[in-house]
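Handing you this structure, nothing more for now.
With one protein chain held back, the other chains of the complex are shown just where they sit.
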Amino acid sequence: MARAVTTRRKTINTVAAWAIGLLIFFPILWTILTSFKTEAQAINDPPLFLFFDWTLENYAVVQERSDYMRFLWNSVIIAGGSTILGLIIAVPAAWSMAFVPSKRTKDILMWMLSTKMLPAVGVLYPIYLLFIELGLLDTRIGLTIVLMLINLPIIVWMLYTYFKEIPGEILEAARMDGATLKEEILYILTPMAIPGIASTLLLNVILAWNEAFWTLNLTAAKAAPLTAFIASYSSPEGLFYAKLSAASTMAIAPILILGWFSQKQLVRGLTFGAVK
Amino acid sequence: MGQITLNQITKSFGDVQVIPPLDLRIDDGEFVVFVGPSGCGKSTLLRLIAGLEDITSGVIDIDGKDATEVPPAKRGLAMVFQSYALYPHMSVRKNIAFPLRMAGLDKAEQDKKVNAAAKVLNLTDYLERRPGQLSGGQRQRVAIGRAIVREPSAFLFDEPLSNLDAALRVNMRLEISELHQTLKTTMIYVTHDQVEAMTMADKIVVLQAGVIEQVGSPLELYHTPRNRFVAGFIGSPKMNFMMGAFSAEYDAATIGIRPEHISVSHTEGKWSGKVGVSEHLGSDTFLYVDVDGLDDPVTVRSTGEVAFRHGDTVHLTPDADKIHRFDNQGLRIA
Partner (left out) sequence: MATQHSRSAARIMMAPAVILLLGWMLIPLTMTLVFSFKRYLPLRGGDLGWIGFDNYVRFVSSSAFWPSVQTTLIIVGGVLVITIVFGILLSILLDQPMWGQGVVRILVIAPFFVMPTVSALVWKNMFMDPVNGLFAHLWKAFGAQPIEWLSDASLFSIILIVSWQWLPFATLILLTAIQSLDSEQLEAAEMDGAPPLSRFAYITLPHLSRAITIVLLIQTIFLLAIFAEIFVTTSGAFGTRTLTYLIYQRVLESQNVGLGSAGGVYAIILANIVAIFLMRIVGKNLDT
């Protein structure tokens, strides 16, 4: 039972937590605010917080000058594509490991996890070389495959832990009730697994969206997603804070929203079910 | 119809044989209880009948037909699981209707049967709820509802009451017994609780390590247990066992005497000892008496009125007709 707490105590907690929360969030808030300033206001001394001439100009400029939509589209295709591809491969695998376990199931799961721990830089050149050989360098399909592969262990693991939570008795009950394997999967398993599959999908989109080693090293212009687009701002010319902020805001906004929805599942996904 | 015959069936998991060759006949309309300590194979046996496990060898006949290779759904049996196994994403109505939907009944027919079952089980007001919003007893009734709408030739219950609290368990026990009276359908019921077995069964099957120790009516098992295991398992409180000089007198390796068949007196009796703990239940009093020459205390049931206190010296006399004698293999001596 939670114990009643004095209002004073609760007030102190609230003030402290909000102060720290805002401090941690501040860089994001500042980026969003700056994106609505003019370039001159962005570097004003002293800094301007809320009282400036709000403008949307930067967003228009960023799109016009650097074709933001193309990078966004690349990000969407690569993150979404790798996730869907990964799910198609992982769902049957996780299903069979959870419901028809064998002596080797555990070893296979652990081995899959170990592939996730390989440092990317250790295999950078071979992949680079293979990509040139296969004509995959700077293509969306190439990047989609790589991101699918690096996140496949996480997808399998997350789905496995979700499937494991579906009691075997329920599937047996369905079998007793006359459901065929197809009906069992369609009416019982799928509806029960959908929340798990959805949060796996969400987390994986986030991870793929933010991946910044392979996306930086395997793309040039055609297939570059938002990570690479933002990196191109690292060598600036002239006044660019407001535009950098606008570009950044657009790059992180979709994922920030998705992330907030999936925060509960995040823990399970990132610790391979070891913390629940 | 609901006659089930098991013929020399065995079950092995890998190299481990959990059910050695076993024969059993269950007649139509019988209420059969499989009882035994945990790990005795009673649930496995039930799952073999259900078809949820493949049998390793042997034949299962249901209503005179070989059902060994028949998939679970086609055996005409319904099962109530220990965890109830309700479908959490479906309303109570949909849960109960699921087997009908799988059987391809039309909507009107489904509704008719669901409503009838709900009425019998007092679930009418809860039909649109999800299982998560129900209490343990209600969930239990939904699971039973899902079983009865199929009008199966036999019901299988796998420890259905073990997740309920004590008071509710007594209620559900009565409800299931009443259901059996009404439906007159074969029921096979698995439990580790001998009280459930004694109160509900027409026929009790006592299992230990996959082996049937005895089959019989509750009173048969109570009065003439075939061996020490059954004698000790059936009856509450447990039967007292005595060896050595105590049993030699009766030409047996071990003798057993139930607590209710020992009379107790302050003044005279066959054995004497000191009262350890006495439990007063109101209607009865259970005395745990440390008898000279025995390691374990002897349990004695007495009336609720008697006043024996800790440390009192008492004298015990067994009812000579009610003494069970066992040989050195633990088998009953007739």
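We call the chains A and B, going by the order they appear; numbering starts again at 1 in every chain.
We adopt the following convention: a residue touches a chain if its C-beta (ideal position, glycine included) is under 8 Å from a C-beta of that chain, and two chains touch if they have at least 3 such contacts.
Just so it is clear, the model here is predicted, and its values are computed rather than measured.
Visitor: Among A:Val62, A:Ile78, A:Ile127 or A:Ala223, which one touches the chain that has been omitted from the display?
Guide: Reading the full complex, the residue touching the unseen chain is A:Ile127.
Visitor: Considering the whole complex, which of B:Glu30, B:Glu53, B:Glu159 or B:Glu196 touches the chain not shown?
Guide: B:Glu53
Visitor: In the full complex, which residues of chain A touch the absent chain?
Guide: Touching the missing chain: residues 1-3, 5, 9-10, 13-14, 16-18, 20-22, 24-25, 27-28, 30-31, 34, 43, 45-47, 89-90, 92-93, 95-97, 99-100, 102, 106, 108-110, 112-115, 117-130, 149, 152-153, 156, 168, 171-172, 206, 209-210, 212-213, 216-217, 226-228, 230-231, 233-234, 236, 240-241, 244-245, 248, 251-252, 255-256, 258-260, 263, 266-267, 270-276.
Keep in mind that, in the parts below, only the chains that are shown with their structure count from here on.
Visitor: For chain A, which residues are in contact with chain B within the complex?
Guide: Per the touch definition, chain A meets chain B at residues 167, 169-170, 172-180, 183, 187-188, 191-192.
Visitor: Name, in rising order, each residue of chain B that touches chain A in their complex.
Guide: Per the touch definition, chain B meets chain A at residues 50, 52, 71-74, 77-79, 81-83, 85-89, 98-99, 102-103, 146, 150.
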